[in-house]
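The complex is shown incomplete by one protein chain, all other protein chains being positioned as in the whole.
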Amino acid sequence: MAEKFKRPDGRKPEETRKIEAKVGIIPRADGSASFSFGKSKAIAAVYGPRQLIPRHLENPEKGVLRCNYTMLSFSVSERMRPGPSRRSQEISHEIAKALEPAVLLDQFPNTVIDVFIQIIEADASTRCAAVNAASMALANAGIPMKELIGSVSGGKLGKTIIVDLTKDEEDYKIKEEKAATDVATAFLGRSGKLSLLHMDGDLNTKELKEALELSKKTCLNIVEIQKKALKKVKEK
Amino acid sequence: MTKEKTDKKRTIVVPGEVIASGKEFLPGDGTRREGKDIIALKFGLLEKSDKLVKVIPLSGAYIPRTGNTVIGQVTDLTFNGWFIDVGAPHLGFLPVAECAGYINKKDLAEHYAIGDTLVCKVRATRTKSVELTMKDQTCKKLNGGFLMSVNPTRVPRVIGRAGSMVSTIKNETGCSIIVGQNGMIWIKGRDIQSEMLARDAITLIVEKPFIDGLTDQVKDFLNKRKNG
Partner (left out) sequence: MKLSKINKEKIRELLENKERLDGRGLLDFRELSIETGISSKAEGSARVKLGDTEVIVGVKIDILEPYPDSPDSGVMMVTAELSPLASDEFESGPPGINAIGLARSVDRAIRESNFIDTKKLCIKKEEKVWGVFIDIYPTNDAGNLVDASALAAVAALLECKIPKLDGEKVNHEEHSNKKLPLNTIPLTVTAYKVNDTFILDPTSEEESSSKTKITASVTFNKDEPTIHGMIKIGEEPIEIEQLLDMVNKISKQAKKLKDKISKSKK
């Protein structure tokens, strides 16, 4: 029997939090953007293509896309020590690989494109907000790309498939048992392929299919939001 | 005299957007064919002329091309030439052999010192460097005046059709102006006021890249500032 389901903040299962997207927020960078899902807020700056230091990391076949994801110390309830952590390094790597399939790196051998991302406020799904901000910042930096990249977290709360989990939802419990599954995804805006996948929790194959389909649909909508934000820039 | 020019807005496109559909169209710069569609690879302005479709980028770092005139700064020197930062992903190199006239190899700094600003030309682009030459009449070491930098994608707008825009500013302000393809612009006038006037006119052009009839707007701007 289906349980009577209600999300803590009253959203429908397929509904994201309020999305805000803005391009060109950091004048000094070659490209920049901000993106938020409710209280998960990311800003991203792109520099490059530029010289890669240390030089032994240069690749003569194609440019290197380097991401650096940082949570500001006050972005979470308990103050986070400044400086890189294992978690932030894993996420940085994941984000780079989520973006890379869309970027025509072979046009810039022996160089680096740097993407710096800061999370100003965190309420789960920060890596997804980061991917969205980075996608717009790359386009804003004039980097050639086959497509934009949309990202959202999907998953399951109790038995219901949902998108865009908050921290409360990630921590959702039934009878003291963890009852939430969270799947961070990114989809390429044109080809519809999956470029980021990171699941914590459990799903059966039917649920997985359902969750991925809902996430893909949501990501393609987010790409439309990115497009709109980009087209607004510099329209003076 | 009232001027009733309509501001024609052009279409802005983003990466992955389908900008033309059909085998008859040809993909130009900043685009690629995917099946029957032509998609944009860059964020920029869509331009269709006849069957050719291209995207004029609105942002991006400077990527050097052979033949470009650039303005750069001497950052270091070796026994056989100078390293020059032209704002490209890689440092530029100007070999002694690419200088016009006699150079005393024992004292290269006498010729061009660290921190000097040069107008030079891109002779060739290599995988890890940009090769520069001074063997062109436009090339020289710059003295006085000042430098401003604009996004390299805006350089064609600053120059204008057949140099019309930059000529207008030169005539109206009496300044010498050299525009590097890398977005570095050198301005030198008889006084600081005329230099600032030229700079502000260029800033106006750079900040309003979508609007047609810009040459007239710039003329208006310069006249107002000169008379006001």
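Going by the order they are written in, the chains are A and B; count residues from 1 in each one.
FYI, contacts are C-beta pairs under 8 Å (C-beta built on N, C-alpha and C of every residue); 3 or more make two chains touch, one makes a residue touch a chain.
Treat the numbers as computed from the prediction; the structure is a model and nothing was measured.
Screening B:I12, B:M184, B:A198 or B:L214 for touch with the missing chain picks out B:M184.
Shown as candidates are B:L52, B:I103, B:I159 or B:M196; the residue that touches the absent chain is B:M196. From the options A:V76, A:A179, A:L194 or A:L220, the residue with contact to the chain not on display is A:V76.
Only one residue in the set A:A21, A:A45, A:A102 or A:A186 touches the chain that does not appear here, and it is A:A45.
Residues 25-29, 39, 41, 43-45, 47, 50, 68, 70, 72-79, 82-83, 114, 116-118, 120-123 are the ones on chain A that touch the missing chain.
Looking at chain B, the residues touching the absent chain are 73, 75, 85, 87, 115-117, 142-147, 149, 184, 186, 192, 196.
In this section, only the chains that are shown with their structure count from here on.
The geometric centre of chain A is 35 Å away from that of chain B, both derived from CA atoms. By the touch rule above, chain A contacts chain B in their complex via residues 30-31, 48-51, 58, 60, 102, 104, 108-111, 139-148, 189-190, 223, 226-227, 230-231, 233-236.
Residue ranges on chain B touching chain A, taken from their complex, read 9, 12, 14-17, 30, 32, 34, 39, 41-44, 57-61, 63, 89-91, 127-128, 153, 207-210.
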